[in-house]
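Of the protein chains in this complex, all but one are displayed in their positions.
Labels for the chains are A and B, by order of writing; each one numbers its residues from 1.
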Amino acid sequence: MNALIEFVKPILVPLICALVIVGVLPLITGYIVLMERKIMADMQARLGPMRVGPHGLLQPIADALKLLLKEDIIPDEADKVIFWIAPLISVTAGMLAMSALAIGPWFQVADLNVGILFVVGIGALGLFGIVLGGWSSNSHYSLLGALRSAAQLVSYETAAGMAIVGALLLAGTLSTREIIMAQSDYGVWFIVAAPVGFFIYVVASIAETNRAPFDLPEAESELVAGYMTEYSGFRWALYFLAEYTNMVVVASIATTLFLGGWLRPFAGTPAFNFLDFAPSLLMLVVAGYSFYRAPKQPVKVQKLFMIGVGLAFLGLAGILAAPLSASVNAMLPGLKPGLHGAFWFLSKVGLYIYLFMWLRFTFPRYRFDQLMRLGWTFLIPLSIVNVMGIALALVLHRQWGWGHVPAFGLTTVLTLAVAGWLAQAGEKKEKEHAMAGGEA
Amino acid sequence: MLDQIVFYFFATLAVISAVLVVTRRNVVQSAIFLITALLATAGIFLQLHAEFLFIVQVILYAGGIMVLFVFVIMLINVDVSLHQIQFNRQWWLGLLLALVLGAQLTVAIAVGRSGLPLGEPAPAKMLEPSTQLVGRVLFTEYMLPFEIASILLLVAMIGAVVMAKKKI
Partner (left out) sequence: MIPTSHYLFLSLGLFTIGVIGVVTRRNVIVILMSIELMLNAVNINLVAFSRLVGSAEGHAFAIFIITDAAAEAAVGLGIIIAFFRNRETLLGDEMDLLKW
């Protein structure tokens, strides 16, 4: 027993963090799905799930229960072992990737020397789950979806990688924690210094997570459900979990690299210190809305539930506000950066995912050749130019003594010019292509 | 202690999956076990304090090259090859020669290890921080090989495109 305690002691905090990630992430993904359905409903002028719990608040739990109880069908000719193991690969890869991320200054499983590469590389292994699942189902739809997914991920991984390189040049380190510290030293987030890189990463990360408008691997109008056509019940839920975990992972990478991680907006300027109240205020607004909606619920249980939700958010507001008072701050100096850091990190991740949803409900799906052309002839050249531009800006700043603003302004304008030229050339080529009759 | 557990675990995993790569009938299963072997090797790199190489192995080998393999395997029909004879006619001769080679190398290491300075490894601190050290070595001493490697990749890329294209 003593030996066990000695063994566990140095890894206690990482262990707790890992358990929290594994335990909470499925719940969070469930609620991300609910949010997505609600936002979709809102954008399409309808209500969305309203029945299970007030405003559909218990819908994710009901869905999970339903999927658990559903019959688990394995196709007759399927490669059973691979079919069984494929969703697990996807989920494991996604969750493992979370381990190197710094969610707030105190919440990180491991601060690796190669942190951001670890997140990207392990996250990319989830592809094997998709490809093997598609192959082992022994169905044409699944195989086509898997092939599309592989081709798409390999193409866009390059662009995403080069976009990441741009931000890494600015940070000068690979460790997630130090990247965020570097942004705090610069005083601005890297999205300001490398807006083109952020744009490339947004597009590439949508393609990597197989989301609309790049959801060709699971294009329901062409391939039924792509690689998960033959999956049902809990295995299907695992794929769903993996997809949303991947979204959280790419959103966290973008937050770490471009959006300043756990830093408050304008963290360096004392004039903006009032933003420290924003977390509690937000929670108070949510609590107030819950109380306002409570009497309008049809059943007594639902009224009580709504009041409970309001009270929970009230409590959260209190917890987030506690470190603002000087006495608590003096007693627990780590509380404020920990809590508020996590709040800002998670809200940035949430905004990024909201952007994903917004794009999903706005754009029609791309055709596969359009997708490939966009990746190879626009995003990859542009991402290389972006890296060169940032390197040039750093040379101008460090060796020629230019200020930050002219150096990065000049290179951003140059990169945008190249982007315009590339887009125009691509459009011209497409027109010629259409004139020639489409034979490649 | 932990070091040893990690090493022997990954070593066993690597050897078992390597054997399965060679013996499996189904090419897709071979590819899966190759991925396992490569990831196990990555674990051994981690145990050897080569963090950067660990992630290069995961991203390039497991994430890049093996995706290519799996992609090609799925692109071309494997159902036929399931029912073919898996080993060629001279397999016993090949196996014999390979085992002789293995035995020779084993003897070489077993005999030579007393003569080699294989003693105490250098302190692990000398290999930290891994990324910076590898970068320094690559971009100072091995600058020319590094550039040549990039040209090799370019040539390989053009070669692969030319090979796989139906009409040039």
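Just so it is clear, contacts are C-beta pairs under 8 Å (C-beta built on N, C-alpha and C of every residue); 3 or more make two chains touch, one makes a residue touch a chain.
These figures come from a predicted structure and were not determined experimentally.
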item: Displayed partners of the chain not shown (whole complex); value: B
item: Residues belonging to subunit B that touch the chain removed from view; value: 3-4, 7, 11, 14-15, 18-19, 21-22, 27, 30-31, 34, 37-38, 41, 44-45, 48-50, 52-53, 56-57, 60-61, 64-65, 68-69, 72-73, 75-76, 78, 81, 84-91, 94-95, 97-99, 101-102, 105-106, 109, 113, 118, 120-124, 126-127, 130, 133-134, 136-138, 141-142, 145-146, 149, 152-153, 155-157, 159-164, 166
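Heads up, the rule we're going with is that only the chains that are shown with their structure count from here on.
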item: Whole-Å gap between the CA centroids of subunit A and subunit B; value: 32
item: Contacting residues of subunit A [partner subunit B, same complex]; value: 79, 82, 112-114, 117-118, 120-122, 124-125, 127-128, 131-132, 135-136, 143, 146-147, 150-151, 153-154, 157, 174
item: Subunit A-touching residues of subunit B, taken from the complex the two chains share; value: 26, 28-29, 32, 35, 51-52, 54-55, 58-59, 62-64, 66-68, 70-71, 74-75, 128-131
